[in-house]
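One protein chain omitted, others in place.
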Amino acid sequence: MNRKLRMGMIGGGKDAFIGAIHRIAANMDGLIELKAGALSVNPTIAEESGEMLFLDKDRIYTDFKTMLESEAAKPADERLDFITIVTPNFAHFEPAMMALDKGFHVVIEKPITLNLEEAKQLAAKVEETGLSLLLTHTYTGYPMVKQARQMVASGAFGKIRKVWVEYPQGWLSRLSEREGNAQAAWRTDPKRSGKSGCMGDIGTHAFNLAEYVTGLQAEKICADLNIMVEGRMLDDDGAVLIKYNNGAAGVLMASQVAAGEENALKLRVYGENGGLEWAQHEPNTLLVKWLDKPTEVYRAGNGGAHLSSFATHNARTPGGHPEGYLEAFGNHYRNFALSLAAKIDQTEASPEALDFPTVKDGVRGMAFIDNVVRSNESDAKWTTFEV
Amino acid sequence: MNRKLRMGMIGGGKDAFIGAIHRIAANMDGLIELKAGALSVNPTIAEESGEMLFLDKDRIYTDFKTMLESEAAKPADERLDFITIVTPNFAHFEPAMMALDKGFHVVIEKPITLNLEEAKQLAAKVEETGLSLLLTHTYTGYPMVKQARQMVASGAFGKIRKVWVEYPQGWLSRLSEREGNAQAAWRTDPKRSGKSGCMGDIGTHAFNLAEYVTGLQAEKICADLNIMVEGRMLDDDGAVLIKYNNGAAGVLMASQVAAGEENALKLRVYGENGGLEWAQHEPNTLLVKWLDKPTEVYRAGNGGAHLSSFATHNARTPGGHPEGYLEAFGNHYRNFALSLAAKIDQTEASPEALDFPTVKDGVRGMAFIDNVVRSNESDAKWTTFEV
Amino acid sequence: MNRKLRMGMIGGGKDAFIGAIHRIAANMDGLIELKAGALSVNPTIAEESGEMLFLDKDRIYTDFKTMLESEAAKPADERLDFITIVTPNFAHFEPAMMALDKGFHVVIEKPITLNLEEAKQLAAKVEETGLSLLLTHTYTGYPMVKQARQMVASGAFGKIRKVWVEYPQGWLSRLSEREGNAQAAWRTDPKRSGKSGCMGDIGTHAFNLAEYVTGLQAEKICADLNIMVEGRMLDDDGAVLIKYNNGAAGVLMASQVAAGEENALKLRVYGENGGLEWAQHEPNTLLVKWLDKPTEVYRAGNGGAHLSSFATHNARTPGGHPEGYLEAFGNHYRNFALSLAAKIDQTEASPEALDFPTVKDGVRGMAFIDNVVRSNESDAKWTTFEV
Partner (left out) sequence: MNRKLRMGMIGGGKDAFIGAIHRIAANMDGLIELKAGALSVNPTIAEESGEMLFLDKDRIYTDFKTMLESEAAKPADERLDFITIVTPNFAHFEPAMMALDKGFHVVIEKPITLNLEEAKQLAAKVEETGLSLLLTHTYTGYPMVKQARQMVASGAFGKIRKVWVEYPQGWLSRLSEREGNAQAAWRTDPKRSGKSGCMGDIGTHAFNLAEYVTGLQAEKICADLNIMVEGRMLDDDGAVLIKYNNGAAGVLMASQVAAGEENALKLRVYGENGGLEWAQHEPNTLLVKWLDKPTEVYRAGNGGAHLSSFATHNARTPGGHPEGYLEAFGNHYRNFALSLAAKIDQTEASPEALDFPTVKDGVRGMAFIDNVVRSNESDAKWTTFEV
């Protein structure tokens, strides 16, 4: 590859949080350049945002359809390579389908769509077009999460028995959606966010992290969703008991009313011989626990022979120079870019580069939402996890 | 009180773990002296243990009935004040009832009895005799647990919404009961341990801790108990969803197959304005979290004006001189002793001294075991918590 | 500013560590683009590196002089804005002087020059030209370090009495310079690294961090430098006692033979009323300690009213989404870029944007090296810190 990949962005104007994150992640490694954007449904914001990002005037669009059509018509050496979609959940599906139809690869912020049906259609479209889709489940981009997955897969812990994953936040402890908090407003609105609030927003991350690290899949679940703040329209709290397909028992806890918590995603996995613990607040550390010997502290980037190639590939700094959330996000972009470059160059991407979340994770995530909502409404203890 | 209280012990011979812990806890503050013991059902062990503890020859007994009868017949200035029962669960009820009948106060290692029915009878007997019973739920003896309870009660956090309590251990990750581990053998044997293993042994601690700190009571539960090690007779793992009587939602997780974990009891409670976090591995620290300001690190014994009298009363050292499990245990003994001394002196014990676990905690603990076993066997999601 | 700033780089070819870090830091926020490079003294590496970075062929140079001359001759709308120098220490001075002479702003990796004399000349040149110089003392780019400085300056802790700063690494525990480690080779070679090894490489960071946070300046020092690994040419370990200009007493410890340590820079400062603790391994946390109330845990990015504008300005993510070393590095680039843009636009940069390390920090850093080496050689306990 002798050039940077060209990215267009839908959503993510100057008033949005996640768009800026995507741009930092995409910029970080010098493999990608933002070339075009339909950054807001508000034309003024779209234009101002494009200027702030130094886009060429003629590639600042005010609607995504015009962008996709115009860009699709450009010659190969100008044409966008991929489209990043960072709108609220309800506005993912249509631009994603159209982008794929126009031949663009796609990046989508999670959750992938508004509902499971859309996710399945999108998966079919990806399959049909042979294009790539990156779903930005940030947390699986951390090097120590990669390490965790490789260690479980290696059989070091024996059969996995227990999975505990938790995701406490406190930012919805008050009825912020009525107090002018735009983030809170759309995330607690079923029309824009989908049929679950907390479980859709952060429960999916926890679910995805657990399945990614263990390689297991949920088979049966028992969900309890709660609305803790009076007047809220969607769940802001919940817990899910899980039976995995190897017999392991899981507990998933997510809350957005854990007042005083920031974003404390944490995973613990236990097998016959040991287990591991990873927390997003200190992401460069992986505790590796053993039945018969002292706990070991694995650290990202320290270059030891004990680290898997997947951990090393996803670190940019030597041990002790902490990388964080943006680098984890950047790892997904970097791997996506490396795999696209390989496609373009008709070479083979490395297994490490191909290890990023795809539309398949998106389908399971939407199924998770569907299933927890159904289980929550049921009087039966266990419901089968259906996709 | 112008003398030490006189203690007799049933069980706790030299081959037992928990008896030694009770003796250290009782010795610690110089308020109690061990004067007699029926320390084992094995007469040789009973005698050797008594000698090792420097008991007078004639107060080393080989069965508890003889001890209770002989001691009851002694004059007031020699007579035992209370009896500590540290036998396996199945052998608590009979000596406890007899001790009360003979006029002795009682200390019992938890769980209080083999089943709920016995616990209720014991509670009635305590009521009838007017004697005191200390149930050694160790963890509520920690000063920072006392502090937590007082802070919740003060309303500082507003209405409590969430309770997460977890208790991971790893020591039953293998089938140790078949490999000569005596502790494992009786604790996994329904005849000696009761109808639950993990939930009876450690789940009850977690349940008690959560109710103690929050002042709430479980109303409905949904339990999932597992036997993770093939060949085991009782649950070694489980999770319980809880609805408390104020509408708060709880999750209780306990496992004895969390390989690599020691004894990692941890409680998190969240209210409208903030929450708290306490972990037994670092018991002198209480994290106090707030919605709108930085987390505060409360520390045992540092004598600040922010500490409740219950926290201060239960510390022996200034801040930074860590106290631990034995001191928490000792606090129960100390408070029990202070309250007995007040009874004997016909004075009033302080609220701090009266704050120790009693037969009421025992009844709720046995009810917990009953209810989780029943819920686990049920296909219904929610079962009512019955006592 | 309606365009990105144009950066040229000297050093930092594909075989170098720190060049890649600078590029990530510069890329991160989309304010800067790398346009030219003289990336290695080895022409093949220079060219291959330039291609890997997608530079235009005609802006890939094989020596820095040609680059500076060619780029200086370009029209204003193509011309580089600034030059980043990431060569080993001995090769900083000459290109920096020439870049300034040609009218380019400059970024230099620390330590700024090979010796104090060069640093002073460079400072004079910066003064004379009115251009900007960023010295990448990474650690003062962390938001919680900014917070620390602001809190000390606010007087919250009263007069500062104690400064403890430590920087343990373990990577030079063996004679790696003889085992093919190129980093180790130049860093332990006086010709390329200067008159101190450990103190020059990491002691300067510790010294700079302490002076930055406290606003104090060293007045007298007592240094003990050691060569712990036989055969090494420069100090790999040391400690310095410091008397600051307000009477505070400091201890600075740095070691590259603390086997098993990564990069554990840590600062503690104590005043009359309280103090603070910051550790680079967990950079998003600042412990704020008080004489009379509980320790508070300040967290980067959580947007509380207790955070200074300097902390908030230097965070990209909400609380709980950890930022790390690369973001701290990126903060220096971002602030440097914002201040250059203000110069170019003839507007005023914010105080937050102007808060980056300059040539003045470079002069003090070189003075530190001079002074510790002199003190180490002296039999007198105290030597005056001279600049």
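Order of writing sets the labels: A, B and C. Residues in every chain begin at 1.
Following the convention adopted for this analysis, a residue touches a chain if its C-beta (ideal position, glycine included) is under 8 Å from a C-beta of that chain, and two chains touch if they have at least 3 such contacts.
Predicted model only: the values in this text are computed from it and were never measured.
In the full complex, the chain left out of view touches A, B, C.
In the complete assembly, the contact with the undisplayed chain comes from B:Arg299, out of B:Lys146, B:Arg299, B:His313 or B:Lys381. Interface note for the absent chain: among C:Thr62, C:Thr295, C:Thr317 or C:Asn331, the touching residue is C:Thr295. Only one of the listed residues, C:Pro75, C:Gly180, C:Gly231 or C:Gly260, touches the absent chain: C:Gly260.
The omitted chain makes contact with just one of the residues C:Gly274, C:Gly320 or C:Gly362: C:Gly274. Touching the omitted chain from subunit C are residues 157, 161-162, 164, 166, 168, 170, 173-174, 222, 224, 226, 228, 237, 239, 241, 249, 251, 253, 255, 257-261, 268, 270-275, 289-291, 295, 378-382. What subunit A contributes to its contact with the hidden chain is residues 287-288, 292-299, 304-306.
Listed by residue number, the positions of subunit B touching the unshown chain are 2-4, 17, 20-21, 23-24, 27-30, 34, 51, 53-54, 169, 261-264, 280-284, 299, 302, 316-327.
To be clear about the criterion, only the chains that are shown with their structure count from here on.
Set against the Cα centre of subunit C, the chain with the most distant centre is B.
Distance from the subunit B centre to the subunit C centre is 55 Å, each centre being the mean of its Cα atoms.
Inter-chain centre distance (subunit A to subunit C, centres taken as mean C-alpha positions): 34 Å.
Computed from the mean C-alpha positions, the centre of subunit A lies at a distance of 43 Å from the centre of subunit B. Each of the following residues of subunit A touches two or more other chains: 261.
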